[in-house]
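With one protein chain held back, the other chains of the complex are shown just where they sit.
Our next item is subunit A:
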Amino acid sequence: MAKSELCRGLEQGKVRITWMLDNEPMAGSQRRGAGGSEVSNLTLPQFNRTQARLWCWVEWNGTKQRVGVAEIRAGYPPAKPFNLSCILNLSDYALTCQWEPGADSHLPTSVALKFARSRALVETGCTPQGGHNRCTVPRQLLQLYRQMELWVSATNALGTAESEHLCIDPMDVAQLDPPALQSIQSIPFQSDCVTVAWEVARSHAHMELLCELRYRAPEDAAWALVTGIPGQARTAQHCGFLFGTPYRFQMRCRRSSAQGYWSDWSPGRNYTTHEKAPAGTLDAWWSARPAEADGQLEVQLRWKAPRRREANGRVLGYRVTLSPRRRGRDPPAICNTTCTQCNFSAPAGTTRVYLSAYNAAGESAATEVVLLERKGQPLAGLRAVPGGEHSLWVHWESPLAPPAAYVLEWQRVPVEPGGCSACWQMEHDGATTAALIHDGIEPFQRYNISVYPLYSDAIGVPVHTAAYSKQKAPSFAPKLHLKSISKSDAELCWEPLPVEMQNGFIIGYTIFWANSTAEVSSAAVGPSLSSFVIQELKPSTLYKVHIMASTAAGSTNGTSLTLVTMALDDIEIQFLFLTLGLVFVLLILLLICFQKNGRVKQQFWPSVPDPANSSLGKWVPAELPQEPLQVPGVREPSLATISTVTVLERAAGKQPPSRGKEPTTEPTGTFPVQPQPYVQQERPGTAWATMEPQRGRSGSREPVQYARVVGAGYKGQQHVPPRLYLRCGSSSSQPLLGDPSPSPQPYENLWFHGAAPQGCPGDGGCPEELPATFPLLQGLRIGGAEELQDCRVF
C-alpha cells in the first residue's frame, strides 16, 4: 500500500501506483483512501516460488520510481528430523550426535540439539555448524551414568519440529578402544589349549567389559568366536586348537552393563600352536603287478595326506616299509618321500606294506596296507552326473555283499602325460552309494571313472563309467569325404572326432544337403556311424553338403562339401558304351562284308576291265563267259539285242547315285561334238540343256533309234562342257567306250577329271584304229567312224 502523501516531491495530481514482483508487473487496484491518500491493494492469487521481492513503483517526472519493497518467502513448517544417534568419545567425554534432516522447508530454519537431565530444564546441547547434521555436546553439559533425554529441534517462521527423543546414559554409547593382545601361549604345554592375555585402555579401566575373542587358521573359511570373556580378567584360556597350526587372534570388548557399541577388533596377533606327531591312519591305494624279469612285484602305492586334525603340524615326509616297527627299531624304508605316491619293487609274495607320516614332532603309527587281489564282487551299477563345473557326483549300486569301503579312481581322456596321482579317493562308509569327486576335474573333459568295492578279504572288480562335469558343443565338426556318388545317391564318410575335441558325448550327427534351389534336407545319423548315403538326389545337380556334430549342450557345423551328381548311373553308362561298341562292331563287320563279299562289292563297285591293258583275244574267252554270271539278266547284250541308243536325260538337280561311285563305268573317251547324225534327243535337254543350250535347240532332228546319250554336268563343274557317254539301251552298266586311247589309269573315275578328255594331246594319243571286234564300237563305226575322231577336240 502506498500513500501519496508520504512521498515527498510528488506533484499534486494524479498519482499512479504500480507493482512488480521481481521483474514481473502486477496489477493492483488503486483507490483514494482517507486523508487524501492514494491506496493500492494487490493480492497475489498464487505464489509458486520460494522467495521474491515485491516492488512498489510511482511515476515521477515521467519515470517510474521504486518507493518500497517487500520480501516474500514461501515454505513449509520444518520437517521432523529423524535417525538421531549419539556416541561418546572417551578421550574427552564429549557426546557427538548426528541425525537426518527432514525435507527442506525453504525457510530459514534453526536447528539445535536439545537435552534435559532428569527433572531438569531443557537446555541446548549444541547447534550444528556449516550445514552439517551433527554436533557435539561438551562434557560440562553432560550428566554421566544417568539417563539424559536428547532430541533435535528444528524451528522456522512457521513452527517447530522435534525428532524422536533419545533417552540414553551417555556412557552407554561410549565408543570403546579395542583391547591390546599382549601374549598368546600354549598353556599347559602339549595340550590343545591356548591362553590369551590382553590389556584394556587405561580410560576403560573402571568399566566392566565383556569381550569376544576370534581366531582362524589360513585354511579356515570363517572365524571361530569365543564369547563372554570378562574384560577385567586380562587373560582367558580356550581349548580345541589344532596342533602345529598358525592362528590369527583378534579381540573386542563392550561394556557389560549396557548393550552399547562394540569396540573395533584389536590388531591381529599370530600364534602357531606347537606340533605333535601325526595321528590316525592314512588312506592308501595301490596297483601291483609282477615284474617281468626277476619275479619281483612292482607296486605303485598312493596315499592321501593326513587331514589337518590328524597331521598335527606340517608333515615332513612319508616312510614305506615292508615290515612294521618293533620295539622302537625302525625297519629299512623302501620309500622315504615327501610325495604322496611311491613306486617300488617288493619281493614276490609280499602282501603287506607299512606306511607312516612324520613331522618335526615325531612319526605316526604305521598304516598297514594289505595288497589284496582284485577279484571280489563288482558293483551292481555305476553312473556319474555333474556336481558343478569342477566336480562330479558318482552314484553306484552296492553289490550284494556289503563292502567295507569304496575306492573311486578317475582319469582324464585322453590320458594326461603325467597322469594324476591325486585322482582317487576312498569312501570309508560302506553303506554310502554316492561320492563327490573334485580333484583335477575340469569342464568339457571326459573322465573315465572306476569304482572298486573294498571287502575285508578282497578288492572288487572295478566298474567303469565316463562322464563330463560340463558339456558344450564340439570344438569342430568332422570333415566330410565323398566316398562314392551316382545319379541319385552320394555316400559320405567322416573320421570320428578326437575325444579332446568332442567337449561332451556326441549324441549324433546331422547331415544337411541342399541344391541350388535351396531345398535343404537333413538326416540324423547315430553317433556310432561314420558314413551315410544320401539318396533320392537329382541327377546332374550340384549339392552342398555339411555335417553337424551334436552334444547334449550344443552343435557345431562342419565345412561345406560341394558335390555334383552323375547324369547317368553306371549301368546306363555301361549300356551306352556297350551299344556304341556294338554299333561300331556292326559297322566294322559291314565294312568287312563290303570288302569281302564280291557280289556286294560288285553291286556297288562293278569290276570294269581296262580295255587298254587287255587284248580281245585274252579278254573275250576269259571275260565273256563271266559277264552273264556277274550280271544276271544279261546286262551286256549282244550286238543283235541293241536296238536303240538313247540319250538318257539326267534329272534336274539329281545326281545318279551310282555315277560318282562308279568311276570305272564312266566313259573314258570323248564324245563327238556334233552327235546329231546318230543321237536322238527325246526331250530337249533340261539340266544340261541349260548348260548347252545350243544343243537343246538343235534337237529337232530325227532321232536315231539305237542309242541314247545321257548328258549331265558335274555338280560344280558347269563350266566344263558336258560330256556324253553312250549306254546300252538295256541299261547295261557296261559303258560305251568313246575314247579309244589307252588310259594310264584304267579304273580311275575319269568323269571327275574334266581335263582328262582334253588331256589327250592334240597331236595324238587316240588310237587310229578302234578294235573292230568290240561290238559297240562296231556299231558306232556303222554310223560314222569318222565322227569318233572328233574326240580329240571335244
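Methods note: a contact is a pair of C-beta atoms (placed from the backbone, for glycine too) under 8 Å apart; a residue touches a chain by one contact, two chains touch by 3 or more; residues count from 1.
Here, contacts and distances are computed from a predicted model.
The chain absent from the displayed complex carries the UniProt protein name "Granulocyte colony-stimulating factor", chosen from "Small GTP-binding protein domain", "Protein DPCD", "Protein ABIL3" or "Granulocyte colony-stimulating factor".
Of the listed residues A:Met207, A:Ala311, A:Ala477 or A:Val608, the one in contact with the hidden chain in the full complex is A:Met207. The chain omitted from view is touched by exactly one of A:Phe47, A:Phe82 or A:Tyr145, namely A:Tyr145.
One chain of the complex is left out; on subunit A, the residues touching it are 93, 117-119, 139-140, 142-146, 169, 171, 202, 205-208, 257.
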